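The complex appears here minus one protein chain, its other protein chains still in place.
Every chain is named by a letter (A and B) in the order it is written, and numbering of its residues begins at 1.
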Amino acid sequence: MADEITLEVVRYRPELRIEPVVQSYQVPLREHWAILDGLTYIKDHLDGTLSFRWSCRMGICGSCGMTVNGDPQLTCATFLTDYAPGPVRVEPLRNFPVIRDLVVDIGDFMDKLPTVKPWVIRDVDSPVEEGEYLQTPEELDEYKQFSMCINCMLCYSACPVYALEPHFLGPAAIALAQRYNLDSRDEGASEREDILSSPEGIWACTFVGECSAACPKDVDPAAAIQRYKLTAATQAIKNFLLPRGAR
Amino acid sequence: MSLYHRPIPLFWWLERRSYLVFVLRELSSVFVAWFVVYLLLLINAVSGGSAEYERFLDRSGQWWLVTINVIALVFVLLHAVTWFGLAPKAIVVRLRGRRVPPPLIAAAHYAAWLVLSAVIAWVILR
Partner (left out) sequence: MTASHDVLVIGGGGAGLRAAIAVAETNPRLRVAIVSKVYPMRSHTVSAEGGAAGVAADDDSLDEHAYDTVSGSDWLCDQDAVEAFVHEAPRELLRLEHWGCPWSRQPDGHIAVRAFGGMKKKRTWFAADRTGFHMLHTLFQTVLSFPEIVRYDEWYVTKLLVDDGRTYGVVAIDLATGRTETITASAVIVCTGGCGRVYPFTTNANIKTGDGMALAYRAGAPLKDMEFVQYHPTGLPFTGILITEAARAEGGWLLNKDGYRYLQDYDLGKPEPTPVMRSMELGPRDRLSQAFVHEQAKGRTIDTPYGPIVHLDLRHLGAELIDAKLPFVRELCSKYQNIDPVTELVPVRPVVHYMMGGIHTDIHGATPIQGLFAAGEVACVSINGANRLGSNSLPECLVFGARAGRAAALFAGLYGGRIPPAVMAQGRDEEDRLERELTRHLDGRERIADIRTEMQITMENGSGIYRDRDSMVKAFDELQELQARFADAAIDDHSRTFNTELVALLELSFMLDVAESIITCALHREESRGAHQRTDFPARDDERFLAHSLVQREPDRAGRRVRYLPVTITRWPPGERVYGR
């Protein structure tokens, strides 16, 4: 095994007012080294000006998403040896405006998230003194998968619909809405209906499926969207056929 | 703060198989629509009496119409197959507390398709 590998990092430096450029760095190729270790090596020893986000380096905080050889990846959970002999191209996540180097602006998602009301909505809150809301393991399983989202934005980066239609709510936001809709403790599905069923909601999705392929946590946001399409369609028919009280 | 927006390349849909399939499926709706129109023309011809129906058949036999229809058939099949691929994601069925495995739901769809096709074939070829 060669003892070095080339990282081709796509860099954007706003002060220079030019298009992004590729800069190559040689980093050690070692077992257990993630792409992220290569990047921190660059920052510590070769070039302090390279900017990127990271924190937990255990695949749970969702900071370190980047495009690696064309695919959206968590760089702390993607290993250099898998790309040997290289070179490896590291770019910022696609479909987001780039702030600098590998740092993208996810403000759009942060603004959309509250609009789907990702919190428990109850008709009547019972006081905690009365103990927990009961929930069987089966009821937990109903929504558990959709609660695993770490907001890493890989799915948005993989989604061509989001690229073409930036108003699209997007995979993770819809999955999180479904996470609450399917939670037996929640009674807020009707409050989420308008936004989810809007043209920017589920109907913008044409089931490319890349979001689920990219998701590092097996959230399967595509499934969340398709399930809600069925729910929304049934609801629409009910609204059409049944008198108000019976829906 | 000046942000950089990566322009979307003209041929972005060639970057990945799934993107290509996505664009082709979007395109397939044109052919689905074409089949609807074709069916309407057929009904119109049938209601116009046997002469008109014959003329319709003649026209349908022309090479370019056959070509269009073959291409349309391929696209409609693509549409159907991807639709069935999606179905198990949308439909979650529970039997005795356990989730029916998604492949089984897809299989059920194909089985239904097969049965329906057989019925139609039987009606026509009887």
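The rule we apply is simple: a contact is a pair of C-beta atoms (placed from the backbone, for glycine too) under 8 Å apart; a residue touches a chain by one contact, two chains touch by 3 or more.
Worth saying up front: this structure is predicted, and the values here are computed from it rather than measured.
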Touch as defined at the start, partner being the missing chain; which of A:45, A:167 or A:238 qualifies? A:45
In the complete complex, which positions of subunit B touch the hidden chain? 1
Tell me where the left-out chain touches subunit A, residue by residue. 13-15, 32, 43-45, 47-49, 51-63, 77, 99-101, 103, 105-106, 110, 113-114, 117-120, 125-126, 128, 131-137, 139-140, 143-144, 147-151, 176, 180, 183, 185-186
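Following the convention adopted for this analysis, only the chains that are shown with their structure count from here on.
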Could you tell me the distance, in whole angstrom, between the mean C-alpha positions of subunit A and subunit B? 31
Which subunit A residues qualify as touching subunit B in the complex? 12, 14, 17, 19-20, 70, 94, 97-99, 105, 138, 141, 160, 163-164, 206-210, 213, 220, 222-223, 226-227, 229-230
Where on subunit B does subunit A make contact in their complex? 1-6, 8, 12-13, 15-16, 18-19, 21-22, 25-26, 82, 86, 89-92, 97, 99
